[in-house]
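Note that one protein chain of the assembly has been removed; the remaining protein chains are unaltered in position.
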Amino acid sequence: MSSHNLDVYMPILILIGIGIALVFGAILFGKLIRPHNPSRLKEQAYECGEDPVGVAWSNFNVRFYVVSLIFIIFDVESALMFPVASVFKKFNEIGRGGIILCTFIVFVMILVSGVIYCWRKGDLDWVKSFHLNLDESSEKNTQEAS
Amino acid sequence: MFDSVLFLLSAILIVVGSLGVLFIKENIMHACVALLTALFGVAGAYAVLGADFLAATQLVVYVGGVVILMLFAVMLTGGGAANENKFGIEKIPAMGNVKTYIIAGVNVLVISLVVIKIMANVMQDYKAVALPAYESTVEKLGTLLVTDHVLAFEVSSILLLGALVGAAVIARPIGSTK
Amino acid sequence: MNEGLISFLSQFDGHKAFVKMISDFAGTDATSTISFFIYLAACLAVVGVMATIGGLGTYAERKISADLQARQGPNRVGPFGLLQMLADGVKMILKEDIIPSAADKPMFIMAPMLCIVGVFGSLAVVPFSSGFILSDLNVGVFYLLGISSLVGVGIFIGGYSSNSKWSMLGGMRGASQIISYEIPVTLSIIAIVVLSGGMSFGTLIGGQGGFPHEWYILHNPFTFIAFFVYFIGALAETNRAPFDLPEAESELVSGYHTEYTGMRFAFFALAEYIEVFVVCGVAAALFFGGWKVPFDLGTGEAFSALPPIIAKNIGQILQLGSFFTKTLLLYYVVIWIRWTLPRLRVDQLMTLCWKYLTPIALFNLIMIAVWAYAFDGKSMFELFTAMGSGSTGGH
Partner (left out) sequence: MNSMYPFLFLSFFMFVIGLGVMIARKNIIAMLLGIELILNASALNFVTYTRFVNQNLDGHIMSLFIIIIAAAEAAVGLAIVIRFFQVRESIHIDDAAQLQA
């Protein structure tokens, strides 16, 4: 009977298979009935009617990376918090909830201190230059002078 | 029977994805997607091994987190266009050439022989035991995390704090730290 | 270890007899094979229903927006314009399929597929009723979070592969928005997991009751806040207005699917509408009691006069009705919000996520854990009734 329990993963595979088949099937089916007359202008990237200049794969601002960095730390912490959260009730019923609560709060607080650091340092500000102008204008002036 | 099917599918994903990471040379973005494939396969292998929580963790952390982080990092470093050595000293393209692949092949061969030898020695003493039935690992993992491994649980939080602060300091835009 | 469709079906003698018959006929144990075909039929049914709901979503979107703006909306194709979605589908499939010559072709083809796979994969754990849930994984919610993050990868790759500046900006914004708002959503879900003591949807819904005061949203004041955090985060994760920055028409043309035409674009849209349904369904399951029906009508025990198989199925239908009512009401609210609120700016979006929702969600999480510890997981109403009976007992 041990193999039967894996059957619960069947719907996932079937649904993923259906998804892939649907995408390819619809596009292949559409190939039979839709027009196909490409031209150079059609295949150009849309840039409001102008000829596109250069490639779009240029450098982006680092703030995107900082956001995703904080995200991944939270994501990993959530992977640790989920099993602890799901045994919280069980431990609470046998009277050991306090210990888990303390563990949990310490864990979250360490995480929060990191977020507070990033907040204070302005990593969570999307428009940082604006704040720099307001708060540290004197410092910025010296930078420009140097 | 279904466990064999699931294992075969995940094995195919792992093999194809790993080979993709090794051999896709044109574009680092494609290599990232190949890594995504391999990691998906690893999640499937965890499911076959009865580690349901780890399979879900693999999906959450890698598919949603690490791969997106890598895609972002590729975009932030020129979208895979920066394949050339800037200084051109050695003239080795960033994605490798025949010479580096030959060196890698020789190294891998030597190391894999050593690993196989060690594994064969260990496996001599292995006796098959009855396999446990598939059951939920979440409660057991949670219990272990707050009883036996509670120190590791808390210390990992500090590790992540360090990673967060360190990476934020390193990646901060240059203008704001000068 | 896991409940689901098959374990529901195997309560009935007919299923057992059928399995035994096929097994005897084939000479081997055919349970897995039969399960496969049952799952296949169920998955096709779910996908069909979901595609219809996705199509009706576009129709409802237009009708409701027309109502809100005192217009007519689609009214030519079929009764009340109901067949508009079929007309749209025919239009989409007849459109020319253009792949930009500068695009990254394999990635361009793969991006809509990733979105569709992510959304369809998350359908496997959506709890339609106590019997009709495709597979009640014991890591249900967590799995859903993981598989639906494929949508973010799909959006990013769609933006990247088009090699157009609009698409690239839309894709970067979309991916960073989706991952940012996943944090408050995850934290709210963890808070509910603390209360229910399990990650499977069976456990999560099992801890609630049929009446509003037994739902987790009214369990205590912090879950009430957690629902709004979850709902705002879910809106942003599905790129719905007021968080539709990745496809903001007025600044980014059409965002990450600027270069997509015909069916490929249709798959992005379909994925978005089904994902809205999924997050609404999860909200209904986590906070509004899911498929629970008042007076325990859903178990079918109230109809004990009827044969048990019919009574059970009536109960299932009532549960389906309950789930779909709650979910579609939330769906309506989502559309309503879209046509009511103006779009946010990027920096406002990030400020809302990181400086408001995430701290609130963290605070909520800790306070819900403290509540569960201090009051042994009792809800506000249980405490009130206990207080009432305690005071009357004291007198």
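Each chain gets a letter, A, B and C, in the order it is written, and its residues are counted from 1.
One rule holds in what follows: a residue touches a chain if its C-beta (ideal position, glycine included) is under 8 Å from a C-beta of that chain, and two chains touch if they have at least 3 such contacts.
Treat the numbers as computed from the prediction; the structure is a model and nothing was measured.
Colleague: What are the shown chains in contact with the chain that isn't displayed?
Modeller: A, B
Colleague: May I ask which residue of A:M10, A:V67 or A:L80 touches the chain that does not appear here?
Modeller: Only one listed residue reaches the unshown chain, and that is A:L80.
Colleague: List the residues of chain B that touch the chain left out of this view.
Modeller: Touching the chain left out of view, chain B contributes residues 3-4, 7, 11, 14-15, 18-19, 21-22, 28, 31-32, 35, 38-39, 42, 45-46, 48-51, 53-54, 57-58, 61-62, 65-66, 69-70, 73-74, 76-78, 82-87, 89-90, 92-96, 100-101, 103-105, 107-108, 111-112, 115-116, 119, 126, 128-129, 131-132, 137, 140-141, 144-145, 148-149, 152, 156, 159-160, 162-164, 166-168, 170-171, 174.
Colleague: In terms of residues, what is the contact footprint of the unshown chain on chain A?
Modeller: 62, 65, 69, 72-73, 75-76, 79-80
Just so it is clear, only the chains that are shown with their structure count from here on.
Colleague: Strictly by the touch rule at the top, which chains does chain A share as contacts with chain C?
Modeller: In this structure, the chains that contact chain C and also chain A are B.
Colleague: Name the chain pair with more contacting C-beta pairs, choosing from B-C and A-B.
Modeller: Of B-C and A-B, it is A-B that has more C-beta pairs in contact.
Colleague: Where the centres are mean C-alpha positions, what is the separation of chain A from chain C, in Å?
Modeller: The mean C-alpha positions of chain A and chain C differ by 18 Å.
Colleague: Quick check: how many Å separate the C-alpha centres of chain A and chain B?
Modeller: 18
Colleague: Touching at least two other chains at once: which residues of chain C meet that condition?
Modeller: 1-2, 32, 36, 137, 142, 147, 160, 172, 175-176, 179, 182, 198-199
Colleague: Where does chain A touch two or more other chains at once, residue-wise?
Modeller: Touching at least two other chains: 3, 5, 7, 9-10, 55, 57, 60, 64, 68, 70-71, 75, 78-79, 82, 85-87, 90, 111, 115.
Colleague: Across the complex, what residues on chain B touch chain C?
Modeller: Those residues of chain B that touch chain C are 1-2, 27, 29-30, 33, 36, 52-53, 55-60, 63-65, 67-68, 71-72, 75, 79, 134-136, 138.
Colleague: Provide the residue numbers of chain C that touch chain B in the complex, in ascending order.
Modeller: Per the stated touch rule, the residues are 1-2, 32-33, 36, 104, 106-107, 110, 137-139, 142-143, 145-147, 149-150, 152-153, 156-157, 160, 172, 175-176, 179, 182, 198-199.
Colleague: Along chain B, where are the residues that touch chain A in the complex?
Modeller: Against chain A, chain B makes touches at 1-3, 6, 9, 47-48, 53, 57, 60-61, 64-66, 68-69, 72-73, 75-81, 131, 133-135, 138-139, 141-143, 145-146, 150, 153-154, 156-158, 160-161, 163-165, 167-168, 171-173, 175-176, 178.
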